[in-house]
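Below you'll find the structure, written out as structure tokens, and then a few comments.
What you see is the complex with one protein chain gone and the rest in place.
To keep things simple, chains are lettered A and B as they appear, and every chain counts its residues starting from 1.
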Amino acid sequence: MVRTSASARKPSPWTVFRVSVTRDLAVAWRHLHEGTHPLLFFILTVSLFPLAAGPDPVFLRQLAPGILWIAALLSTLLVLDSLFRTEYEDGTLEQILTSAHPVVLIVLAKVAAHWILSALPLVAVSVFLGMMLNLPAHAYPAMVLSLLVGTPAMSLIGAIGAGLTVGLRRRGLLLALIVMPLYVPILIFGAHAVQSSIVQANWVSPLLLLGAILVLSLTLAPFALVAALKTSLH
Amino acid sequence: MAMRKPAQPTTSRSRAWRWFHRFGSPAYFYFFAGRWAPRFGHLAVAFFLAGLYFGLVVAPPDYQMGDSYRIIFIHVPSAWMSMFIYVVMAVSAGIGLVWRIKLSHAVARSCAPVGAAFTFCALVTGALWGKPTWGTYWIWDARLTSELVLLFLYVGYMALLAALDDWKTGSRAGAVLALVGLVNIPIIHYSVEWWNTLHQGATITKLGRPSIDIRMLVPLLIMFAAVNFYFLAAMLNRVRCELLDQERRTRWVQEVVNG
Partner (left out) sequence: MHSSPLPQAVRKTGFSGPARLEGREIECIRGHACLFSNLEFALESGTALQILGANGTGKTSLIRIITGLTEADQGTISWNQVNIRDPGAAYAGHFSYLGHRNGLNDALTPRENLHYLGKLEASEPWLGIGDSLEQFEIGNCLNIPCARLSAGQQQRVALARVYRSPARLWVLDEPATALDAPAIGILAEIMTRHLLAGGLIVYTSHQAIDLGPVTARWLQL
């Protein structure tokens, strides 16, 4: 039964990233019922708008981009708190921060898994909600693409807020308070890409600007996130 | 062998001395700020009075807006300070985060309420100015909207600091947030401008006129000086409080408190 280090090789960064993502997906799979909450929240919020604002199809079509984007923003925000919660409480976060691999990579994997679980279903379901809001057919590419580009940026920026507040016992709405102002540009460009495509105006420019924000958050946010987590675990 | 040096009962002297050599000591800064805060305060009052006199009495009325434009003597300096203080706060917090300087954190923490107050002031004066200009207190003007988001950023920063009991943890967490905000501010500003032009067509720009009468410019510049002095005075006073609280175990604070 004697086993020795036959292979003292270092796992490649890609292996670490992949293993982290699959691990988080496996955890989510075991808590599948919780995973559906943001999706249900998204559908519910969107369904409430016509009840409050009236069912007039023309009016709804005008409001549709705003409704969809606000609802997507709120559902993303709602699940942010759980991003590092379990890992903080069970000590996994300490293991991550004392890992021999670049911490930036591991936390990026966590955010990626979080996005796959919380935002990707929203993008899929938005197509059906678009129909309920009388969104014209030619606006669907803009809606799906803008959500597809905007939500990862929201996850990345929001993760910083989650990292900053993870150590707090009574957080309340603090996370939403500190993250929401940072979402303003994403909301503006995202909703207006959809809006422009409804009136068949140029919707590629806002989408490109959204892409620029995603690239910027992808390069800077992970480092801010690591700093935030280190501070919280101090 | 594991052992322990005899603990020094008074850590203050050697620690303060090391602080001084490494970063500039809190004790030194405390007394420095104590000398300069009142001076800046007096200067601020003097400049405020002069600026208001020249602005409200000497400067001529605007040929379009009449006397209502005079609110710019408050509004524009406040709006400028709201942005400027955020930059000072974020840079100072960033320095504190990277080089572990307590004084920088104290400065950053002290900037926030002053900056938030200026932002609030800019919003209120902007809304008041909106009534005679646009006929309503609030329109979604690019500048006002940016100020509103900036106020949210200040509020978020202060809420985070208030939620984290530990001074050091709070300061560092706040620093991360302030730096993220600093990167975001130009993007927010640009996106709001873009959004605004998209929806309003021709926007009413408040300072759009190419030339400004010298009798209007002078009081405006005086007011700029006044708000800067006020900021220095208020910030330094707050830093003194932060330092007293944070250094309460040290000998110099004991000496200050006990006379």
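The criterion applied here is as follows: a residue touches a chain if its C-beta (ideal position, glycine included) is under 8 Å from a C-beta of that chain, and two chains touch if they have at least 3 such contacts.
Here the structure is a predicted model, which means the values were calculated and not measured.
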May I ask which residue of B:D166, B:D213 or B:E255 touches the chain that does not appear here?
B:D166
May I ask which residue of A:S20, A:T45, A:S126 or A:S217 touches the chain that does not appear here?
A:S20
Touching residues of subunit B against the unshown chain: what are they?
1-8, 11, 15, 100, 166, 248-249
Just the residue numbers, please: which parts of subunit A touch the chain that's not shown?
1-5, 7-11, 15-16, 19-20, 23, 26-27, 30-31, 86-87, 89-92, 94-101, 106, 230, 233-234
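Just so we're on the same page, only the chains that are shown with their structure count from here on.
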Footprint of subunit B on subunit A - complex, ascending:
157, 160-161, 164-165, 167-168, 170-171, 174, 177-182, 184-185, 188-189, 192, 209, 213, 216, 220-221, 224, 227-228, 231-232, 234
Complex contact set, residues of subunit B against subunit A
97, 149, 152-153, 155-157, 159-160, 163-164, 168-169, 172-173, 176-177, 179-181, 183-184, 187-188, 190-192, 194-195, 198
